[in-house]
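Every protein chain but one is kept in place in this view of the complex.
Presenting chain A:
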């Protein structure tokens, strides 16, 4: 990270809550004793905006957030292998709109569960090691991308069960890939980050014909010509330690490492020479006591706010699109002391969920300001 010239230093947010919105705890669930590693609202299907899923140990559970702080348990799936430990979950759907729950974990197998008929739809084998994150392409929800400890990122089609592309190789990550995200509007771009301290941006443009072919492939999935994409179009060393969560904010990227802050930066790519480019750091959102890896943040649907937990059990809610950054609220509860692995923000940001290392789910609701 080069020295920034005067006037171009990143803007750091202040930690005094602005109290634009107040939250209070409305529910607390104990889901067993195993740590819960992920919690995700379903943003794919508007019918299910208040449905969320969590994973912990070898269990996947689907809940619904109801009024008055009530959380209803809808479905629960348990993997046969009791040594499986799921690390991530994502909502996807079929081309006809049936909701899928996609989970992956330490066994390296991605389980696509059809939530409508409660059966397993497909299992994706191929990753060589545990899976750290799965994300769905909101523009084409049959496509999911998975980031794995085997240093690769794979693009799958849940409809036909095909592994379309593998993003790994000479230019790929050199250590575990911890997080990956699709660009919200550019269907060809994904960003991945990992333990090699880099954030890489990949393009699927040249291989888009294969992606389209995967929808109409009738032969065996294993006969599909899976391609290796070895070179990213952009490489950034914004952080100096493990980067465990990265999300697109329009054309900018929000990424965090283990140095107690989320960084917003702009990747400036050089047209002619891929692979060379600069990262222009715009803002920093400090999060105290957030220095262990595998803590992920979440945003509401319109990316107005981001909620992130820390290892003391507190949640910081930042307003993303204001400069200088504004801290909306700092949520803490006397009994919430265990590290929060992931938060989930509802569609409009009025409900924030957190899943913790001690197996608890906390629900915070915004206090109506009237």
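Here are a few things to note about the model shown:
Methods note: a residue touches a chain if its C-beta (ideal position, glycine included) is under 8 Å from a C-beta of that chain, and two chains touch if they have at least 3 such contacts; residues count from 1.
Simple rule for what comes next: contacts and distances are computed from a predicted model.
A chain of this complex does not appear here, and its UniProt-recorded name among "Signal peptidase complex subunit 3", "Nuclear transport factor 2", "Vacuolar ATPase assembly protein VMA22" or "VEFS-Box of polycomb protein isoform 3" is "VEFS-Box of polycomb protein isoform 3".
The missing chain, though absent from the display, is touched by one residue of A:206, A:251 or A:348; that residue is A:206. Only one of A:127, A:256, A:314 or A:341 touches the chain withheld from this view, namely A:127. Considering A:71, A:102 or A:163, the position touching the chain not shown turns out to be A:163 (whole complex). Residues touching the missing chain, restricted to chain A, are 125-128, 163, 166, 206, 220-228, 230-231, 272-274 (touch as defined at the top).
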